[in-house]
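Next up is a structure, given as structure tokens.
The other protein chains are all here in position, but one chain of the complex has been omitted.
Chain lettering (A and B) follows the sequence in which the chains are written, and residue indices restart at 1 in each chain.
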Amino acid sequence: MSVASIGKYEFEPLDKVENFHGNQLTYLNWEQHLLFCAPVCLPLPPEMPFGAFMKEVLPGVYSKHPDFKEINWDEVTWTLDGDDFTPNMAASLADNGFGHKSLLRFWTPGLDGIEGSHS
Amino acid sequence: MSRVVSITLQNNDDARPIIEAIEKDNPEATVNIYPGMVKIDCEGRLIIKQETVEELLGREWDVQELHLSIISMGGNVDEEDDYFELSWNL
Partner (left out) sequence: MAEKRKKKLGIKQRYSMLTRGLGWDTTYQDMDKVFPYDNYEGIIIHDWEGWEDPFRLTMDAYWKFQSEKEKKLYAVIDSFAQNNGHLGITDARYVNALKLFLTGVSPLEYQAARGFTHVGRHFRGVGPRVACQMQAIDELRHVQTQIHSMSHYNKYFDGLHSAPHMHDRVWYLSVPKSFFDDARTAGPFEFLTSISFAFEYVLTNLLFVPFMSGAAFNGDMATVTFGFSAQSDEARHMTLGLEVIKFMLEQDERNIPIVQRWMDKWFWRGTRMLALVAMMMDYMLPKRVMSWREAWDIYFTEAGGALFADLARYGIKPPKYADIATKEAEHISHQAWHIFYNYTHAAAFHTWVPEKDELDWLSEKYPNTFDKYYRPRLEYLDKEEKAGRRFYNDTLPMLCQVCQIPMGFTDMDDPTTISFEVSEYKDDKYHTCSLGCKDIFDYEPAKYVQAWLPVHQIYQGNCGGAEIPDVLKWYNFNLGADNMEYNGSPDQKLWDEWQAHRKKA
């Protein structure tokens, strides 16, 4: 529906990709690990290789969790924007299908968080 | 479905005669006491009568003085010179 208004109602979205200085936003969530209260938001260059993201970005977000060092990355399952996803480590985020404001979620089988509480 | 009307008043000296009057005129009302306040619930309707409050207070009492003591309420309001009533349409 359009907004009921007294005149023309058209405004620029505040979060267009151009506003992020060459980065695009990526949302990231480690499932069943709610010690981290919410998914995080990261401004990342679309040309960053997925492997670099894994090595340089992801640990900075989640390594405080005691389960983090237990993760067997070969067993991890991923979804990107709701679809099953197999990352290509050498390819860039963009070539892996990441757009502006894409949501990446991952599951770590066998790890149930603090005292099995999924935290 | 609950049809409870409700009024919440401060638990202080100004409100006490009003609370007492409500108890007198609405025998089926339930009075819940919380820190600082009193919540009175009653099925369907609840009335505050000027006459009863005045008797308890020993002076004239304008129904609108209720504004000084009320905290909250639930129900359709009917305000007159000599009473204040809350009700849901049954």
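The criterion applied here is as follows: contacts are C-beta pairs under 8 Å (C-beta built on N, C-alpha and C of every residue); 3 or more make two chains touch, one makes a residue touch a chain.
Since this is a predicted model, take the numbers as computed values, not measurements.
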{"item": "Contact partner of the left-out chain, one of A:Val40, A:Val76 or A:Ala94", "value": "A:Val40"}
{"item": "Residues belonging to chain B that touch the chain removed from view", "value": "1-6, 8, 10, 34-37, 39, 54-55, 60, 63-65, 67-81, 88-89"}
{"item": "Residues from chain A at the interface with the omitted partner, ascending", "value": "1-6, 9-16, 19-21, 23, 25, 27, 29, 31-32, 34-43, 60-61, 64, 81-82, 99-103, 105, 114-119"}
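Keep in mind that, in the parts below, only the chains that are shown with their structure count from here on.
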{"item": "Chain A and chain B: spacing of chain centres that average the CA atoms, whole Å", "value": "55"}
